[in-house]
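What follows is part of the complex, with its chains left where they were.
In order of appearance the chains are A and B, and numbering begins at 1 in each one.
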Amino acid sequence: MLSPTDPTLLALPADLADASWRALSRRAPLVHCLTNEVVQSVTANLLLAVGASPAMVVEPQEAAQFSALADALLINLGTLNHARAESMLAAIDSANAAGTPWTLDPVAVGALTYRTDFARRLLDLRPAAIRANASEILALAGQPALGRGVDSGDDSLRALPAAQALAQQCGAIVAVTGAVDYITDGRQTWAVAGGDALLTRVVGTGCALSALVAGFTALEGRRLDHVAAACALMARAGERAAAQAAGPGTLLPHLLDALWQQVGEARP
Amino acid sequence: MLSPTDPTLLALPADLADASWRALSRRAPLVHCLTNEVVQSVTANLLLAVGASPAMVVEPQEAAQFSALADALLINLGTLNHARAESMLAAIDSANAAGTPWTLDPVAVGALTYRTDFARRLLDLRPAAIRANASEILALAGQPALGRGVDSGDDSLRALPAAQALAQQCGAIVAVTGAVDYITDGRQTWAVAGGDALLTRVVGTGCALSALVAGFTALEGRRLDHVAAACALMARAGERAAAQAAGPGTLLPHLLDALWQQVGEARP
């Protein structure tokens, strides 16, 4: 069992994070989001705050057309239904054909049969990245998990071995997020601490982080570092925002402002 | 006709409200929300702010699976369509089989035929609670109402007799909300004053109150008191938020903060 002080778990160096943030700002990626009904607005606002361009195109034929034009694709299973699943498969096929990287957020897989079967099927379609909480990673890996609904009942470190195995199995960068985030390609792992527990009292911060991860997969260079930089960006902005917020309501506007400021400060 | 000074209309005692708020905080119920497209985000954020866990699971098979796992179910007819209606019926059946209480928000029933027929059909499926404005309660009871769209054209007190009859007919706690909220089991009625008219200028505050009511139905003890405590929580937080807001835009973040603070202060 890994411990948080294990020397193979290195903290992401600040200069790597900063370089990724600058690259994101220069690239301003167009991110096609097929995400759940609840978080579409916050997802779009978070991408806009970091200088990316979100677009939600859902009709199957258009979703396929659009994924080939976009710089990255996000697939989030939050309010999955049959029509949306069809659009997702069309978009992923088109993204793979065009070389557009796609990111999976397997919201609440485990207890719910339909989405769990669908998520396992997607693992064969070569995601560039997977962002999930510990319970979801354990469930994807077929291990017992404690999640109930969308909340994790597990610690992110406990899910790290499953995340590493998942990364090796499907070739994706896997980010298992929690009080500490671990980002792994199956061999090397970055740890990202920070953030604030109040972020869990705002809907969609995890889903929007997955959209941010998708944006960072569009960058040139080492994808492991870029995905970790996405997690670090949310962690730093979350801390800044929590210091200013009087509760979960004022946290969200401050979080978007902090992301905007953080990326602005990283600009050359 | 009842008058606001009628002695049978008692104000909810503060100690009952406070006890309910503490119980909610301890229980942290998982609330399955099948609600309308417009208010999903604010509904989730409001439940998170009071310490509850929202989850929106919409595919019929998953909705049925999930309602059996959840502590409470919310059914909101706001943007009803055939697919969502199917999921709602599956979720209610499963909730009833599992003993999960479910709450009905019959948004805009009356002028619109499809949802009005559907709402009347749901009344036979033993809701634990109904939260609606005066026009919607009158329409559910088959009486003439003045509502147009989602806004009530009627006063909550005028709808109280219909609310009482509805409670007796279907066994639900009925909350008819407005400038004063009346919460009744058909025999006893609590009155809850407060709130602020500015809340009507933020979309989803009524719908999110229904989700809060659903959360309170998960608590042990007298459901009439708990549903009234949900209304009182929104009224108190609404007042605190309105005192800080410069308009409807800043009202929403302050409302979520105020709910968070109010529940925090109620903790033992």
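We adopt the following convention: a contact is a pair of C-beta atoms (placed from the backbone, for glycine too) under 8 Å apart; a residue touches a chain by one contact, two chains touch by 3 or more.
Because the structure is predicted, anything quoted here is derived from the model rather than measured.
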With 2 of the identical chains in place, the whole complex in this file holds a copy count of 3
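Rule of thumb we're sticking to: only the chains that are shown with their structure count from here on.
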The chain B residues in contact with chain A across the complex are 30, 37, 40-41, 44-45, 48-49, 53-59, 61-62, 65-66, 69-70, 83, 252-261
Residue set of chain A touching chain B in the complex reads 36-39, 41-42, 78-82, 108, 111-115, 148-151, 200-204, 245-250, 252-253
